[in-house]
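A single protein chain has been omitted; all remaining protein chains appear in their positions.
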Amino acid sequence: MSDLKHSGHQKIEWVSKHMKLLNHIQSMGNTLTGLKIGMSIHLEAKTAYLAITLKKLGADVIVTGCNPLSTQDDVAEALKDFGISVHAKRTESEKEYFSFLHKILDYKPDLILDDGADLTVLAHTERTEVLERLKGVSEETTTGVRRLKNLEKNGKLRIPVIAVNNAKMKFMFDNRYGTGQSTLDSIMRNTNLLIAGKNVLVAGYGWCGRGIAMRAHGLGAKVMVSEVDPIKAVEAIMDGFEVGRIENLAPKADFIITATGVCNILNADVIRNLKDGVVLANAGHFNVEIPMEIIERIAEEKYEIRKNVTCYKIDGKDIFVIGQGRLVNLAAADGHPVEIMDISFALQALSLIYLSRNFERLENRVYEYPEELDKKVAQLKLESMGIGIDTLTHEQDEYLNKF
Amino acid sequence: MSDLKHSGHQKIEWVSKHMKLLNHIQSMGNTLTGLKIGMSIHLEAKTAYLAITLKKLGADVIVTGCNPLSTQDDVAEALKDFGISVHAKRTESEKEYFSFLHKILDYKPDLILDDGADLTVLAHTERTEVLERLKGVSEETTTGVRRLKNLEKNGKLRIPVIAVNNAKMKFMFDNRYGTGQSTLDSIMRNTNLLIAGKNVLVAGYGWCGRGIAMRAHGLGAKVMVSEVDPIKAVEAIMDGFEVGRIENLAPKADFIITATGVCNILNADVIRNLKDGVVLANAGHFNVEIPMEIIERIAEEKYEIRKNVTCYKIDGKDIFVIGQGRLVNLAAADGHPVEIMDISFALQALSLIYLSRNFERLENRVYEYPEELDKKVAQLKLESMGIGIDTLTHEQDEYLNKF
Amino acid sequence: MSDLKHSGHQKIEWVSKHMKLLNHIQSMGNTLTGLKIGMSIHLEAKTAYLAITLKKLGADVIVTGCNPLSTQDDVAEALKDFGISVHAKRTESEKEYFSFLHKILDYKPDLILDDGADLTVLAHTERTEVLERLKGVSEETTTGVRRLKNLEKNGKLRIPVIAVNNAKMKFMFDNRYGTGQSTLDSIMRNTNLLIAGKNVLVAGYGWCGRGIAMRAHGLGAKVMVSEVDPIKAVEAIMDGFEVGRIENLAPKADFIITATGVCNILNADVIRNLKDGVVLANAGHFNVEIPMEIIERIAEEKYEIRKNVTCYKIDGKDIFVIGQGRLVNLAAADGHPVEIMDISFALQALSLIYLSRNFERLENRVYEYPEELDKKVAQLKLESMGIGIDTLTHEQDEYLNKF
Partner (left out) sequence: MSDLKHSGHQKIEWVSKHMKLLNHIQSMGNTLTGLKIGMSIHLEAKTAYLAITLKKLGADVIVTGCNPLSTQDDVAEALKDFGISVHAKRTESEKEYFSFLHKILDYKPDLILDDGADLTVLAHTERTEVLERLKGVSEETTTGVRRLKNLEKNGKLRIPVIAVNNAKMKFMFDNRYGTGQSTLDSIMRNTNLLIAGKNVLVAGYGWCGRGIAMRAHGLGAKVMVSEVDPIKAVEAIMDGFEVGRIENLAPKADFIITATGVCNILNADVIRNLKDGVVLANAGHFNVEIPMEIIERIAEEKYEIRKNVTCYKIDGKDIFVIGQGRLVNLAAADGHPVEIMDISFALQALSLIYLSRNFERLENRVYEYPEELDKKVAQLKLESMGIGIDTLTHEQDEYLNKF
């Protein structure tokens, strides 16, 4: 076995020992037999193990990445040994990335598991012929759900979608504890800089931003938050963080971490006012939050100063960008912790089974995640940890129904 | 002026300096002229200042408490000087408490501001004649909203209700930071016991329970959580707390704090297994969470050992109960922090204005809090603190609408 | 029994149930028989129980306060029923306070238990005749130890002193967790204001300041710290707090809490720059940290706005001072948590026994607390909680002695 492939197998074995919900689901038997599933997802060990799980449930699985820099080539190589079709490569080329998406659609999948909605949007624009066979989509992220809801709003959505992102077991855990830990992990391992006592600016106080702020704070940082939603802004204040306009906060920051879901968080003026030595990292799905175009344009010089870290000289100051502004936990580290993805992917597996059983009665719209499946995953998680909880007594149940 | 009244006036002056949103709303002019508003609410300085605010907006205001032990007599006395009808007294008698509710209804109010829904339920059961004139109800609490939704589910709700509790600016702040701080404040001031290093069991991990757990943890406790909802249970685990069945956790606890919204959190067996010296406190709306009846029945002896603290001897052990199992922050302290109630009551005032303008087109159901008013209160709060936040650029707005 | 006395007895009974180390020490028998012990200490239930403990060990105990506002009259009254001579009253008069100190010295004590060193300094200045019989002093506080070391440095100390404050079990716990909780408890109960999201300035980052900062942070505040020691300043930064010059930090503060051990933390210019509505509280031993003289001088108006809170109008702004600048946890609340004082007073009791046995071979200097007694109290504390810890294996012990 090649070293590359061996490394991939090792990684998959490692996560298999920690993804207890997927292991449980694998034991559920042939629930997906005869279905072709196209997956576009950050291709590393945990997603590989999801693909393997779907395969064990009887599906034909075809996999590509969902972001140019987030594919791990060793894992892609190893995954082929499990009877899964893999079209993916770590690359910096958007064009090559899209060619892989097209390859997935060439298979005419029955179900799509999407992460960011690139594959589904492609199916609705350039590749509408695949819609004929397509029965449903299961979407992983806040960004993807937003895009598909826009598609629905514009009357263009032509298949049922399950918003896995909107499951409580997803956004409360994956977006918060997952993004929180993995973003800070990536920043620490890629910079070896101290977090304690530093000014960390978190742009966006959604579930991802909350998680990042919580962990930066847990590592000793002074956290600042920028927001456009006044309610979230008040929450950030009550959580003990400094809140203000980004042009006022950014010049004080030692680290700026974006998690907004929108583009161009900093404009050229703000960039010119940043501290010498500031580190920029993006935790949002697309590489549009840190305005790389502006930075590339106004920088006097640019070079790689540490693995995954680019130094831009702007007005004589050093501006450091990790992972080229792509989501930092995946482009420059190993993504979310294993156990978090185990929960998210249990939701995904159950979502695909649900779609395969119910697609005929579903409309072409974005559905919230079914509540009973959400609770089921929570219950499985508790069981996997050996933790029992209370149930309502008959008397309490009656009490709750009184007025 | 009597000492009692003087003390009440002092307290009202104190909160008036810190309720900046209400001060802002007072400047909005005669928006409630000609309306009779019946309030049933924990009668202390902050609620008094809400009553004064409604009066300044032109309303006729009639006030009573919403819980036997939570009325502060000095404030009740002072409030009369502001031209407000007050029928309330700190009492231990349920009967006297209900007689006050009846008095409020005697006025045939146009609008009800309710806290726990006792007044509204009374209007729907024994006093249906008042429904004729009643235009709407604004309900403050989780418990009250649950009761009114049950009324609606049973087809018995006969007026429109705004669930103020369900405003984000309410439950994210009042239930969490408000209950969190005031519950721990009350426990500390009534016991003078150390929190750091203690085992604190929080029953219920809703917004109130989260707040209590957060503050107990912030004061150095080891926190344990009991829950019936598996999703909330997993969240409590990820927040670093110990989760399990109450019969397993309670015997380790030094403090047990209930915030469940249901009754009889401990049964007789669990009570007999409690630690010698355990302190019990309830943070839920009704005094049903700590099973006082069971405790009274099985105790060998009972006496007041410190102001607001009763010692029960059970199997030779000391079980201490604060405030007779009534909600501990109000029965044995000053309730939520002033600035928190300022937010909640700004929501209330806007809710009443909204009802007065829209009641004719509203159906007899429980409405969620209007989102635009929710954001408006958040915006007012930011302005009162002099904090500006970002707004989406045109480019960002467009980005958010793309698919 | 009078209500006052009854209330004092209740309080003493309450603490007796929670001071398990003192209860253990009471069982050690007549180790102090025949000795007269003069105590000057914040006279409330916990110190009362220390006095009772010393009495049970056979000593003659005479007690007064150590700070005009910190004596609780009900406890003073009840304490007399235990055969203890009490000369103390809550008062605002320095003169009356000093007359009580003189009364204690009139008894010609063998040992002094001092808190702040007023009694010992008096014995070295105006009342040197008592030194003849005096065998030793056990001093509780940072401030008192500093004063007695100055006495020693000036060649004037004429008795051996044990610096109880310098026991690890004292300053790591009493000064930090004790001051931390009780200071914030007092501020919350006396203001009913929200801590979360507020700017809290802690002046001084010694053990007391660290504790206050830790608890303010645990309650959701943004904490700022002023210091004169650069090492402590760097520590405060690494702990995530904002550090700077007090004239720059104070104008942003919602609360200012002093714990420096020095005088006049704010000058007139800084006071005039404070925020409208700022709350000032002192956690240091003497009422010199908040410059009350300056505030009184420059204020246009002054009145009590809430129990224990004085409102000063300065340049049209409200400046609120709790407890007249006296140490806020004792002047306006119940002092440190019971279990913390149980530890500190176990140290005190062992210190007095140690002095009684060793005074003849001790020199007239300030001694560090004996390490074996320090560890013994820690061991007793662990036992009282039923917690066992590891001991070094023989192999580990050998390892530690290798080079």
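For reference, chains read A, B and C in written order, and residue numbers begin at 1 within each chain.
One rule holds for everything that comes next: contacts are C-beta pairs under 8 Å (C-beta built on N, C-alpha and C of every residue); 3 or more make two chains touch, one makes a residue touch a chain.
Just so we're clear, the structure is a prediction, and the values are computed from it rather than from any experiment.
> Among C:14, C:49 or C:173, exactly one should touch the missing chain; which is it?
The single option touching the absent chain is C:173.
> Touching the hidden chain in the complete assembly: which of A:18, A:108, A:245 or A:272 does that?
If we include the chain that is not displayed, A:18 is the one touching it.
> From the listed residues B:76, B:237, B:292 or B:311, report the one that touches the chain absent from this view.
Touches the omitted chain: B:237.
> Can you tell me which of A:218, A:251 or A:370 touches the chain that was removed from the display?
From the options A:218, A:251 or A:370, the contact with the absent chain belongs to A:218.
> Using the document's contact rule, name the residues of chain B that touch the chain not shown here.
The list for chain B reads 196-197, 217, 220-222, 237-242.
> Could you list which residues of chain A touch the chain missing from the display?
Against the left-out chain, chain A lists 7, 10-11, 13-15, 17-18, 45, 177-178, 181, 185, 188-189, 192-196, 215, 217-220, 277, 304-307, 309, 318, 333-335, 337-340.
> Against the chain that's been left off, what residues of chain C make contact? List them.
Touching the missing chain: residues 117, 121, 146-148, 150-151, 154, 156, 168-169, 172-173, 177, 226-231, 233-235, 237-238, 243-246, 261-264, 288, 374-375, 378-379, 381-382, 385, 387-393, 395-396, 399-403.
By our rule, only the chains that are shown with their structure count from here on.
> Farthest from chain C by Cα centre, which chain is it? Let me know.
A
> How many angstrom between the C-alpha centroids of chain C and chain A?
So the centroids are 52 Å from each other.
> Counting only Cα atoms for the centres, state how far chain A is from chain B in Å.
Centre separation, chain A to chain B: 38 Å.
> Would you pick out the residues of chain A that each touch at least 2 other chains?
Answer for chain A, listing residues that touch two or more other chains: 237-238.
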